[in-house]
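First up is the structure itself, then whatever we jot down about it.
Left out: one protein chain. Kept in place: all the others.
Chains here go by letter, A and B, matching the order in which they are written, and residues are numbered from 1 within each.
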Amino acid sequence: MEKQLKDHAALAEAFIRDEEHVNWHDGALWWIRQKRDIASKQIPEWEDLREAASRIKSNVLSNLHDYLLQFEANAIKNGIKVHWAADADEHNAIVYSILKEKDIRQMVKSKSMLTEECHLNEYLIERGIDVINSDLGEYIQQLDNEPPSHIVLPCIHKRKEEIGELFHEHLGTEKGVSDPTLLTRVARGHLRNVFITRRAALTGVNFAVAETGEYVVCTNEGNADMGAHLSEVQIASMGLEKIVPQKKHLGVFLRLLARSATGQPITIYSSHFKKPREGQEMHLILVDYGRSRQLGRPEFRDSLKCIRCGACMNTCPVYRKSGGLSYHNTISGPIGAILAPNLDMKKHADLPFASTLCGSCSNVCPVKINIHEQLYQWRQVIVREGYAANTKVLSMKAMAWTLSSPTSYSTIGRAGRWVLNNIPFAVNNKFNPWYKQREMPDGPKESFGEWYARNNDQTNDVNDSK
Amino acid sequence: MRVGLFIPCYVNQFYPQAAIATLQLLQKLGVNVVYPPRQTCCGQPMANSGFEHLTQECNDLFLENFSEFDYIVAPSASCVLHVKDHLHSTSDPAQAERVRSRVYELVEFLTDILKVENLTARFPHRVGIHQSCHGLRGLHLAQMSELNAKPFSKPVYLLNMVEGLELVSLDRPDECCGFGGTFCVAEEAVSVKMGKDRVTDHTKNGAEYITSVDLSCLMHLEGILQRNKSAVKAVHIAEILNSTL
C-alpha cells in the first residue's frame, strides 16, 4: 500500500538516485532499440507491414463480436474447453476450479501479462496452490517478490550482482557468483525439475486465430512448451483483443513482433496450439477485464491493438530513465500509461503525465498505435473527470501552475498574462523544481515586444497592402 | 506576401535575441513581416497539462492577431505544432482551419515556402543539432530515426549553407531532451536526467554550440549547461542563420 501512495514522479526520482544504475538501464534498453532499428531496416516493406498490421487490428476491433464467436466455435471443435471471464476475480476462480477438479496443487506458468494483471499467483497461493513462473526473468522477479518491470524483459532493472545474491539466498549458489551463464544454468536445473513434476501448466496467448480456433504462444526460452507438453492440464489465458481473423495474418504479426521487441527475426519458438495432446485437457480462458469498456472509448480503443512487444518502452526516454516499476502498473511504459487509466482512472491518473509526448513510441509501434496522442487525450479526460488533483505531486505542480502570485511581466491579454505569470521556470525561489538542478534563463533588459516597439515600427508598415 | 511574426510568450520574455534574429533573417530574405503586438500565448502549456478546455481565450486571441496574414511564422516548432493541431474556433471554424494551414515554423518556412537556396551567414563553430520532438515527429522537419524511410533534414540543409559551421554527429540524433512543458517541473528528476544525457551526447562529440528549432528545449539544456558551468552554449537556429560572426 505504501508504494501506491507514491506517484510516478516520486518513484522515478528514487530510481534516478543511483545514477550509474540508471545509465546502465538506459543504455541496455537503448541497445535493444538500436537492434530493433537494424532489424526493421532490413525489411524494405517494414512500414507497409506496420500499416497492414494496424489495419488488420482495426478490422478485428470492428468485428470482434463475430470473431470471438467464430474462434470459440472452432476451438471447441478442436477439443479445447473455452471459458469466459468478465474480470480478474472470475479468471482466477476459473483457473482455481480447473486445478481443484483434478486435485492439482502445483502449477508452472509461462509469461502472461494478463495473469499478472489479474494477480493470479497471489490468488492461487492464498488457496494453497504453488505457482512457479518459468520465464527466467519472471522467475527472478518472483524470487524477489517483485512484479515484472518490463513486459518482455521482466528484470531489466536488476544488475547481475543483485540476481546472484537472490540465487545465493534462494537457490543456494555460492555467494558472489553473478556470471549470467552460470546463473542461467542453475535456474535451468531448478526449472527442469519443476517442468518434469508439474501436472498443470498455464501460458499466455500472443495470437488466437478465429478461422482455425488455434492460438499462438511466442517465447525465446521454450518455457511455455516445456510446461505445456509435459502437463496433463494445459490452461491458456487470453485477453479478448488477441484475435486475428485468419491464419495468413500471423505472417504479418510474426514478422513484426520479435523484430520490434528485441531485433530478432522471429522469437525462437512460435508455438501453434490447436488440439490437446492425447490424454491431456486443454482449457482457454477469454478474459474481458476492462477490454470491452476500452473498446467503447473511441479515442482510446486503438490501444487494444497492442501485441505486447515492448518497443515503446525501449524507445521511451522517460521509461529508460525511470524504470518500469515507477509506473506502478503491470504494463508499464507508454502503452501501460494509456491502458491503465481505463482500469482505474484515479489510481493511474499520474501515468499519462509521465511522458514528454515526444512521439517516439508511436513511431516504433508495430501496429501503429498513436500512443502519444492518446497520452494527450487521457490528460484531458483525467482533468475533466477531476482526477488530476488526486495525484499528490501532480496536484501541487498544478497549483503552482494555476495559482502562483502575479509577477510584473507586462503582457497584453488575460490568458497570456495567466500563462506567463505561471510559467514554471519564471518563479525564482527554492520551491521551484526548475531551479533545483537548472539555472533560470537570464532576464533580458527588454522583451522582444518592447524592442520591436522601439526599433521596428518604421521599418514595416502594418497597413502595407500587397 | 505578408507574414505575421508569431513570437511565443517565453521567447518574447526570455529570448528576444532569437526573435530579433528571426525578424532580421526574414527581412533579409525580402519578406514583408509584421509583429502583431497584442499576441501572447498559443495555449499549449495548458492543453498539454490536460486543460485544453481552458484555451479558447488563447485561440480567439491568436485568430484576432493572425487571421489577416498570408503566413504566420514562429521560431518555435512546439508552439507551431500546437496551433496546427489544436487551434479551434467556435465562432469562425473556417478561419481557424485557414490559420492552422498557414502557420509555419521558421526552418520549414525557409525551405518549403521561400525555398531558400543560399544564405550569407557565417558561424565558425562546431554545432550539434538538438532535434525538438515537436519539430521532428510533429512537423517532420527531418526524418525520424525510428522509421524505415529516406533520410532528410531541413535544419541540416540550411545549416550547411552557413560558412565555417561544422556539424557534429551525435550518438542519439533525435532523442527527447526531457523538457516536455509542465513535465520539466512535475517530473523534475526524469526531466533533468534526460537533459543531462542529451548535453553529454553533444559535449562528448565536441559541440561548442547546441542549436535547435525550439527554445523551450534549449532553455532546459542551457539551464543544465549553466548550472554545470559548461563552456558549451545553447543558441536558436535563427541566430546562426542570421549570424555574420
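Keep this in mind: a residue touches a chain if its C-beta (ideal position, glycine included) is under 8 Å from a C-beta of that chain, and two chains touch if they have at least 3 such contacts.
Just so it is clear, contacts and distances are computed from a predicted model.
Asks: The complex lacks one chain in this depiction; which UniProt name from "Cytochrome c554 and c-prime", "Peptide/nickel transport system permease protein", "Lactate utilization protein B/C" or "dihydrouracil dehydrogenase (NAD(+))" does that chain carry?
Replies: "Lactate utilization protein B/C"
Asks: Would you mind listing the shown chains in contact with the chain that isn't displayed?
Replies: A
Asks: I'm checking contacts with the chain that's been left out. Which of A:151, A:286 or A:325 qualifies?
Replies: Answering carefully, the residue with contact to the hidden chain is A:286.
Asks: Using the touch definition from the top, which of A:34, A:106, A:220 or A:437 touches the missing chain?
Replies: A:220
Asks: One chain is left out of this view; which of A:136, A:335, A:365 or A:440 touches it in the full complex?
Replies: A:136
Asks: Just to verify: which one of A:9, A:22 or A:64 makes contact with the chain not shown?
Replies: The missing chain is touched by A:64.
Asks: Can you list where chain A touches the absent chain?
Replies: 28, 31-32, 45, 48-49, 51-52, 55-56, 58-59, 61-65, 68-69, 78, 84-86, 90, 134-137, 140, 153-156, 159-160, 163, 180-181, 183-185, 188, 191-192, 195-196, 212, 220-223, 225-226, 228-230, 240, 245, 247-252, 254-255, 262, 264-277, 286, 288, 292-293, 295-296, 298, 301
Everything below uses one rule, namely that only the chains that are shown with their structure count from here on.
Asks: Rounded to a whole Å, what is the gap between the Cα centroids of chain A and chain B?
Replies: About 31 Å, centre to centre.
Asks: Which bits of chain A are touching chain B when the two form their complex?
Replies: Answer in residue numbers: 8-9, 12-13, 16, 19, 22, 26, 30, 37, 40-41, 43-44, 46-47, 315, 317-318, 321-322, 353-360, 362-364, 376, 379-384, 388, 393-394, 397-398, 400-401, 409, 411-417, 419-420, 423-426, 432-434, 436-444, 446-449, 451-453, 456, 459-460, 462, 464, 466.
Asks: What residues on chain B touch chain A, complex-wise?
Replies: 1-2, 7, 9-17, 19-20, 23, 27, 32-35, 37-41, 43, 45-53, 55, 57-58, 61, 133, 137-138, 144-149, 172, 174-176, 178-195, 197, 219-220, 222-224, 226-227
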